[in-house]
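For this depiction, one protein chain was excluded, whereas all remaining protein chains were kept in their positions.
Here the chain labels run A and B in written order, and each chain numbers its own residues starting at 1.
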């Protein structure tokens, strides 16, 4: 094997552990320590606070809807882009990936430009007493934008190397579009799909910047979990802030671990 | 089921290159036809167009006298087997086979028991009665091949289309499956179209061969006719090793440019011509030239390989072992009396009937 020598390997491993520990593990450790500083009971109580519960509820609702919409859209877009060849395909892929490189603050701002009081349709909405900006719909829109690409992006490479023979076979055997998608393509791509959904969910739950711009920051009403963390932290409720942070950190850890296993799985399945 | 194709043309997407160029072909009910040709000739494209997989195209494709484009697949009664089988990886063998029945609308779908019975029957037919619960990943190449066939046959198609179905199999399995497929064709009364780039395979299994090149059909004939009277030098060379001799026709004789090659009688007009023949059809005669022969290692079908040094080049021919004695002697002439003659890429009208060899029927080119 062309690997490094025994001593070289030891140095490399040590340096890697040190980097991972200092850069990646230390912060997560700190979150847990800070959350449990006054005991697990206090941490648990802080989660049962009505504002905290409301933030959790709002976050789950918004993430659920955003994930559903972007999963459906992502599946259709991935199908379109990988099963057909047409001009403008590259532009479509670029558009799908665009939100990744857009600052979260901008992802919030754009919705204010449409639905804010000074926005294109702000006046009309005001007259009809419809609240989008600084309310749940605005938070949902911001989350939709931020979580937009992930299902499509995870599915596309997998479905690309799937080819289209299985779909053609299903079609020749009499299956229509929905049936082919549901019974042939998606079952085969299920791990990639699940991995994409996981990432979408994690990004949705954790989104801060975009949501912060379009939320009215009203505790108990328009605060998601990350926004509530900010409020708590700035109000010097450190334990409560870190308890909620720990909850989110655990979700993030579970997500990356699960995704790593899934990816291993579908890489193996596709080779 | 019969297939009539009339002046079918298909262009490559985003390009003006024609993948199929004015193809017309009739396949009779019950025929076993092989589409052969080098890669890129348009064989697979033609097959996929018959199946209705790719569009749009110009021209007409009729199956049993009807246009199928736009009709639902399940009404078409076409079975298709892909080169890499395209089995559904996440389904068991049984589910793969029953897929075409499972997706029928509720009114037309047989009940569970009938589907299970049909699957069992097909598993029996492909000689894998115990593998219904296995997944495609657990099967060998030959087994997958047969499952793909069973899946295509489950809905009782009249027309079976096979795209390079033996490509990924080892030679022994290949031969077995080939024979089995031919038996199945006869037993079920199918019309079968097979795409292959292997002419030996086509010769063994099909009644008729359709030779394609650059999106066109070059020749369509029974196997023996193809070899005896190829329509172009390409067909001659595609069907096997061929030797080429330039020359001209004068006064009812073909005169090779090489003085060591013997002339022979033809009934064609004067002018340049090229002769092609198989290495085993050439014979060495004791006089008439200054050629030398050197025995080589190897041979095929009981014949031995011999290098013949002509004036400016060397050709390799196949001879019976007892004629190896000629090797080493000098002053030989090469008899190519069984050659096919071409002028400007077309067979020379009135070229002689192939001097009757035992293995070749007498055929005249019209």
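Some points to look at:
The rule is simple: a contact is a pair of C-beta atoms (placed from the backbone, for glycine too) under 8 Å apart; a residue touches a chain by one contact, two chains touch by 3 or more.
Everything below uses one rule, namely that contacts and distances are computed from a predicted model.
The unshown chain of the complex is recorded in UniProt as "Sulfate transport system permease protein CysT", chosen from "Fe-S cluster assembly ATPase SufC", "Sulfate transport system permease protein CysT", "Acetolactate synthase small subunit" or "MBOAT family protein". The chain omitted from view is touched by exactly one of B:69, B:222 or B:285, namely B:69.
Only one of A:40, A:53, A:76 or A:130 touches the chain withheld from this view, namely A:76. Although one chain is not drawn, its touching partners on chain A can still be listed: residues 1-4, 9, 12-13, 15-16, 19-20, 23-28, 30-31, 34, 69-70, 72-73, 76-77, 79-80, 83-84, 86-88, 91-92, 94-99, 101-106, 109-114, 116, 118-120, 141, 144-145, 148, 164, 167-168, 171, 176-178, 180-181, 199, 202-203, 205-209, 212-213, 225-227, 229-230, 233, 238, 241-242, 245, 248-249, 252-253, 255-257, 259-260, 264. Even with one chain removed from view, chain B keeps its contact list with that chain: residues 13, 52-57, 69-70.
Keep in mind that, in the parts below, only the chains that are shown with their structure count from here on.
Note: centroid distance chain A to chain B, computed from Cα atoms, is 54 Å.
Against chain B, the residues of chain A that register as touching in their complex are 85, 87, 165-166, 168-176, 179, 183-184, 187-188, 190, 269. Touching chain A in their complex are the following residues of chain B: 13-14, 51-53, 72-74, 78-80, 82, 84, 86-91, 99-100, 103-104, 151-152, 154-155.
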